[in-house]
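With one protein chain removed, the remaining protein chains of the complex are shown where they sit.
Labels for the chains are A, B and C, by order of writing; each one numbers its residues from 1.
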Amino acid sequence: MIDAEAELGRRVQEFLAAHPPAQTDRDRFLRARFEAGLAWVDYPVGLGGLDLDNSVQPAVDAAFAAAGAPDNKPQSNVIGLGMAAPTLLQWATREQQERWLPPLWTGEEVWCQLFSEPGAGSDLAAVGASARRDGEDWVVNGQKVWTSLAHTSRWALLLVRTDPTVPKHQGLTYFVVDMQSPGIDVRALRQLTGEAEFNEVYLDDVRVPDAQRLGAVGEGWRVTQTTLMNERVAIGGSVGSRETGPVADLISMWREARADRPELLDDVTRLWVDAEALRLASALSAQAAERGTPGPEGSGLKLAFAQLAQASSSLTLDVQGPQALRYDDWTEHRPDLTTPPDRVPGYWYLRTRANSIEGGTSEVMRNIIAERVLGLPAEPRVDKDIAWKDIPK
Amino acid sequence: MIDAEAELGRRVQEFLAAHPPAQTDRDRFLRARFEAGLAWVDYPVGLGGLDLDNSVQPAVDAAFAAAGAPDNKPQSNVIGLGMAAPTLLQWATREQQERWLPPLWTGEEVWCQLFSEPGAGSDLAAVGASARRDGEDWVVNGQKVWTSLAHTSRWALLLVRTDPTVPKHQGLTYFVVDMQSPGIDVRALRQLTGEAEFNEVYLDDVRVPDAQRLGAVGEGWRVTQTTLMNERVAIGGSVGSRETGPVADLISMWREARADRPELLDDVTRLWVDAEALRLASALSAQAAERGTPGPEGSGLKLAFAQLAQASSSLTLDVQGPQALRYDDWTEHRPDLTTPPDRVPGYWYLRTRANSIEGGTSEVMRNIIAERVLGLPAEPRVDKDIAWKDIPK
Amino acid sequence: MTELPSLLPHEVDTDLRDAVAKLLEDRSPIDAVLHRCDAPEPFGDGARALWAGLTDDLGVAGLPLAETEGGAEATWRETAVVVEALGRAVADIPFFISAVMATSLAQAAGATGLLRDLATGHEIGAVVTPFAAPFEPRAEVGLHGSRVAGRVSAVAGALESTQLLVPHPDALLLVRTTDATITPLPSLDMTRRVADVELATVEAVVLAEGREAQQAVQRAAHVSAAMLASEQLGLAEYSLESTVQYLQQRRQFGRVVGSFQALKHRLADLWTLLIQARAVARYAAACAGAEEGTAAAHDLPVAASLAQSYCGPVAVKIAEECVQLHGGIGFTWEHPAHLYLKRAKVDALALGSAAWHRRELAKQVDL
Partner (left out) sequence: MTELPSLLPHEVDTDLRDAVAKLLEDRSPIDAVLHRCDAPEPFGDGARALWAGLTDDLGVAGLPLAETEGGAEATWRETAVVVEALGRAVADIPFFISAVMATSLAQAAGATGLLRDLATGHEIGAVVTPFAAPFEPRAEVGLHGSRVAGRVSAVAGALESTQLLVPHPDALLLVRTTDATITPLPSLDMTRRVADVELATVEAVVLAEGREAQQAVQRAAHVSAAMLASEQLGLAEYSLESTVQYLQQRRQFGRVVGSFQALKHRLADLWTLLIQARAVARYAAACAGAEEGTAAAHDLPVAASLAQSYCGPVAVKIAEECVQLHGGIGFTWEHPAHLYLKRAKVDALALGSAAWHRRELAKQVDL
């Protein structure tokens, strides 16, 4: 193991020597890193990796960063890296993988996810966008929503209904669709913060080659599970130090303003406590995962994170006092997702409302905990055994 | 109206002159008051009343109290007065009413309610205690629970299943049963406070004459609704002055102990606020009822009352400090229900746990509000259209 | 039972409420409010039409004023009915600022001339105090004879106003808005925008001095806090009703979403808070409107802080749950849920936070 790590370290140094970051074109450098198997070291050889354990990835990334190598701007392609890549790894053919994975990893091609619809939110399996077979293609029609990055994406993961006459989970099929295809209309969706972080995507007779299908026809729900599982992982994230994360602004604002607002001490302390409890629980969960015995805490941590982020951003306004009424920017614009935006507390009060909706609502998290962790029975289901088309909508 | 009130006032004075309280035997006095129609003035003539509006009752009671007349110890017979009487008024025959109402009102006969069972709590319509017709009698078997006053009662309101082959709400029948009947076994049920306020009642081949049936066979659920409706009314109660009710102990304890525990000020103030909000909401509800436009607030007020009582009694222990660990009496005994017991805060912390269970759980209150007040749909019901005997238990 | 004032609406209240609601429906549908949030200036034509309807047609700006003050000889109780209706519609007009804050202050200072102007609605008053702070005399303002100088931040209604009332520790002053520099700020609640007010040694009319000025500010602070609760009640009522309606229609998992028990129970809890907030707001309004010398009038400081301790957090909670229970759609700009959320949160900060009012209350009732 230690030999293997040393060997890997040598490989990285050799690569850096052969491709000095300062003298190498960014895209060429990244493509070469992918080809050398130093992109995702746990991926197969030929697909950006070396079939190693993913625990060694941080050391590789650190070595590249230390050498001043360009990174693949992961924040610009979160869905591609976090969700599309593992889904392709599991479900795509080798040929598909070789086409899609390299530019995905280098960031040359950004990915998005066409899953949610106005009528299929928490109940994702209810998607109504349809695909009809026509020769070697499928013809897709429908409307998707909450699509972040649709406006910068080359490819999308698409979940559609190919058979409305069977129960809802059975009639779905999963495709990769070229966002440059005719018939795709991406419209910015302005949200309550003023920004347009998400999009609505209208699909009007969009042709998708059958060769871009992942999994069998009717197997779309299973493929979707792979994608969603990785979404949850991505949301987990790392454990910061004390007073970072959702309470950071609150605590620093408090230390500035506390002399004027002593009545808020107990409220602030309560959230300090909640933040530290969540941080320790996240650390415990991460330690268990590192040891190879991951627990079922993810849904609970997401739930607690949303509550904490919302409560903290709300109290920050109370602590801030008169200036809290000052907003910064209501103009409709695309947020820069690569760095956390430097915005006023009022912005965060509004933005954190989404923490309990995006990536699985808090209500869905509670269902998951109750059923999968605590083993409580599912509620009576009225839509399980009937054809999708017969479900009341 | 004013004439009618003056006339009623004269009637009361005449009665008091004819039956000087100081010189009249208690039972005789009360019986005479019943016969004079001055018991429940809104009841029919001959059944304790004068067919008047019930808004004049308080004035009558006040006049009797002012004259030093004995009362009918309403706290010893809460179920009789609050629930049995209105049920008898609506469902019993005149003959039954004439037998049961006079000693009920005078307190010579106490009543209890044999409704809940171990397997039928919130789901009262699931009662499994059975009655089988046998000549002019019914033969009852089963177990009832949470029966307060069973050990002092002469009569009980009994809900039993007479037909297990029809859906659960349809197979129930309602009886009045003599608690002195052979086959009735009343056992004290000790609760977490140490007291035995309630009972379990075992019914073993108890014979109940068909003449003691209220409503038709199979109509028991409708009769039960009358009883329960009056339970809710009884729980509502009157509106006291500020700092009375569930926060009274907390506030007085706080004023004693606050110098030692300044960190609790905000918690205490929050409950003061909640108490005042509930008091004002109760007052608004009472004012609406007085004006003849009662609102649907009852369930919400009960819910809020339980929360407040529980939170206040809990915080009282924090305020009390070291002495909070001292309990007063764990011995199993029957509480005296005629006066509010003078107990330590720890007792109230425990006793108030029942506020969210007795008389309809807080969960049932929330269902009622959601469905009857907000008009949200009922959940899918799996037990509605199948025979009671086929419902999984 | 202690004798409480009536908390029920009188017949005239119902008429008043219906008249205001009708006007709002005609002149200020929610989409129009939403649209006006993007306008560079507040109080555009649509909002002005609504204002005119309220002040000219219905004449409700001077409800609590005496006839000699240009008023309708009603009380703050009736004003509360208007405030609640405007809250339901999250109306972007300076009614609360001018007809409640400024008017209560002018009334308490006995500024009859000003009151007559405010009552017509042709003059619009604003109080130069940061909206998200306790309503108190401002030390940021310097007084030099009858000239005032200073800068006060994030003042609500200054942009719409024509007259500025300036509470100073030693005097209550009146300045024409045109004599001040008003810098608009992008505002968390764009239906009630805030601005910085700069007074560059401006000549002012002294409305009251010394203890009289202080008492006037205190009275206005109590009346305003009490009346704000009715706005919060209106916000909460509308938010809850619209959420219930949405959940009665929206389907997921083949079921009406409003049939899911977890959501039903949350809505039941919110409704339970709402009926209590209603009683608290009505009591505060009754105390504000009570005749001097009565127990209710005497209880106004308690009722006002109680109202802001209770109704602010309830309105915020309900508005937050409204966004949450609408799912994604509630997070979009085009759905009005966010207007209620922003107003509710700003109102909870306004005139002293709930925590600040709890401290006040604790002093008042000896906790």
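Here is the rule we go by: contacts are C-beta pairs under 8 Å (C-beta built on N, C-alpha and C of every residue); 3 or more make two chains touch, one makes a residue touch a chain.
From a predicted model like this one, the values you see are computed outputs, not experimental measurements.
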*Using the whole complex, pick out the displayed chains that touch the missing one.*
A, B, C
*Which residue, A:135, A:182, A:340 or A:377, contacts the hidden chain when the whole complex is considered?*
A:377
*Please pick, from B:166, B:228, B:337 or B:391, the residue that touches the omitted chain in the full complex.*
B:391
*Sole contact to the chain not displayed, among A:6, A:45, A:216 or A:283*: A:283
_Which of B:71, B:185 or B:263 contacts the chain that the document leaves out_ = B:263
*Extract the touching residues of subunit A with respect to the undisplayed chain.*
238-242, 251, 254-255, 258, 265-266, 268-270, 272-274, 276-278, 280-281, 283-285, 287-288, 291, 297, 300-301, 303-304, 363, 365-367, 369-371, 373-380
*Residues on subunit C that touch the omitted chain in the whole complex?*
260-262, 264-265
*Since one chain has been left out of the picture, which residues of subunit B touch it in the full complex?*
116, 118-123, 126, 145-146, 189-192, 194, 261, 263-264, 267, 310, 314, 317-318, 321-330, 332, 346, 349-350, 353-354, 356-357, 361-363, 366, 379, 381-383, 386, 391-393
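Just so we're on the same page, only the chains that are shown with their structure count from here on.
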*How many Å are there between the centre of subunit B and the centre of subunit C, using C-alpha atoms for each centre?*
43
*asked:* Taking the mean of the C-alpha atoms as each chain's centre, how many Å separate subunit A from subunit B?
replied: 55
*List, in ascending order, every residue of subunit A touching at least 2 other chains.*
263, 379, 382
*Among the residues of subunit C, pick out those that touch two or more other chains and give their numbers.*
255, 260, 355, 358-359
